[in-house]
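Here the complex is missing a single protein chain, while all its other protein chains stay put.
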Amino acid sequence: MLSALQNPRQAAAQLLNFGLILSTAFMMWKGLSVISDSPSPIVVVLSGSMEPAFQRGDLLFLWNRNLMEETKVGEIVVYNVKGKDIPIVHRLVRKFGLGEEAKLLTKGDNNLADDTELYARGQDYIERKDIIGSVIAYIPFVGYVTILLSEHPWLKTVMLGLMGLVVVMQRE
Amino acid sequence: MHSTIVRGQNVFGFFTTVCFVVAALIAASDLLAPRTPKATVAVKDLQVVRGRPHYYSTKKEEYAIIRFSLSADLSSLFSWNTKQVFVYVSASWPNSTLGDAGKGEMVNEAVIWDTIITNPSADHLQNIGPAAMKKLVRSTKGKTIDPSRGKLELKNQKAKYQITSPDGKLAETDNMVLKLHYNVQPWVGVLTWTPQIEFGSWKKVKGGISKAFKLPAIKAKKVVEKKSA
């Protein structure tokens, strides 16, 4: 490690290895984003409102293109509400109209009432542009790590530190 | 393989690889199980009322109350990778306000009834009371797959959700149909909905669409209004 610092090319190469791991992960994420046309093509379930289909920590893959047909009733969509940071995963239960103008209503499988109360004040329906994708594939539990990380921020620091240490310490 | 950390890394890496390969194989096995669902849906009773469709509705509007019967055999949708099947009946009708663009197309659609059928392997995840849970678990003791749960017989079933319209007008809407749909939720893999085209051994739903019907004119129904007030 110390000898590497004496040789600028080797130091640069070692730094590059670390940088390329990070950047490849980021570019794969972005690649997935542009393919699925969704700003966030993989999401982690945070609430139990879609139980028993999805539990907290499950990983969902999203698709946000309407190649063959429009987003329709019965699909599970992830949407943003104005003024709220965290997107919501719920099922589309009503749709009035076509295309961008269509008025959409959602409901969680595990909730008794529809989502009207979750929407912004005075908003009765969401629109297609509020949706960041429909769920197309599912892997259980894998996303629980991110929930742990966000609920215990110190874990994040520890993990990043360990990862950095391991990558810098060893070549290859 | 020279230190505990490296060994740990290798073991963990191998473990995750194996997990993902196994998961991928399980997900792919879905394609091998043929799906041949069939269903008949029929409308039994129709009413259009003016009032508040939900307890939290702020304004009075027209809404439709439907009774229907459903006979469905979705047992082929249950395989070892099925977590649950979400079954729903929707009403769809053309939009009169859209003009030519909406003509003939079923551009409005609303779910009127749904149910979640879990595979016995996912029973413990259901949000039901302890008594009902006990009964559910006992009904398929020792089985992990129970296709017989996919058989539905509903007679004169009341809709769970009223049909509404954003413009508040629904009376005498013509060309409405009821449709049965399903959504298979796997333990791992791709979610699937009622297919629009046949795909390998996955067939389209046989039947599953009611005859077109017309909603009646408004019926003043004071009982419902009172209840929701």
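Going in written order, the chains are labelled A and B, and every chain counts its residues from 1.
Just so it is clear, a residue touches a chain if its C-beta (ideal position, glycine included) is under 8 Å from a C-beta of that chain, and two chains touch if they have at least 3 such contacts.
Rule of thumb we're sticking to: contacts and distances are computed from a predicted model.
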Record-based protein name (UniProt) of the chain missing from this complex, from "Anaphase-promoting complex subunit 4 WD40 domain-containing protein", "Eukaryotic translation initiation factor 3 subunit L", "Signal peptidase complex subunit 2" or "U6 snRNA-associated Sm-like protein LSm6": "Signal peptidase complex subunit 2"
Which of A:19, A:99 or A:161 contacts the chain that the document leaves out: A:19
Footprint left on chain A by the chain that the document does not show: 2-3, 7, 9-10, 12-13, 16, 19-20, 22-24, 26-27, 30-31, 33-34, 37, 39, 170-172
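What we mean here is this: only the chains that are shown with their structure count from here on.
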Inter-chain centre distance, chain A versus chain B - centres from mean C-alpha coordinates, in Å: 25
Residue numbers on chain A that touch chain B, as the complex places them: 51-53, 55, 68-69, 72-76, 91, 93-98, 102-103, 109-110, 113-114, 116-117, 124-125, 135-140, 166
Complex interface listing, chain B residues touching chain A: 5, 9, 23, 54, 56, 83-84, 86, 88, 90, 95, 98, 101-102, 105, 107-111, 114, 116, 118, 122, 125-127, 161, 164-166, 181, 183, 185-191, 193-194, 196
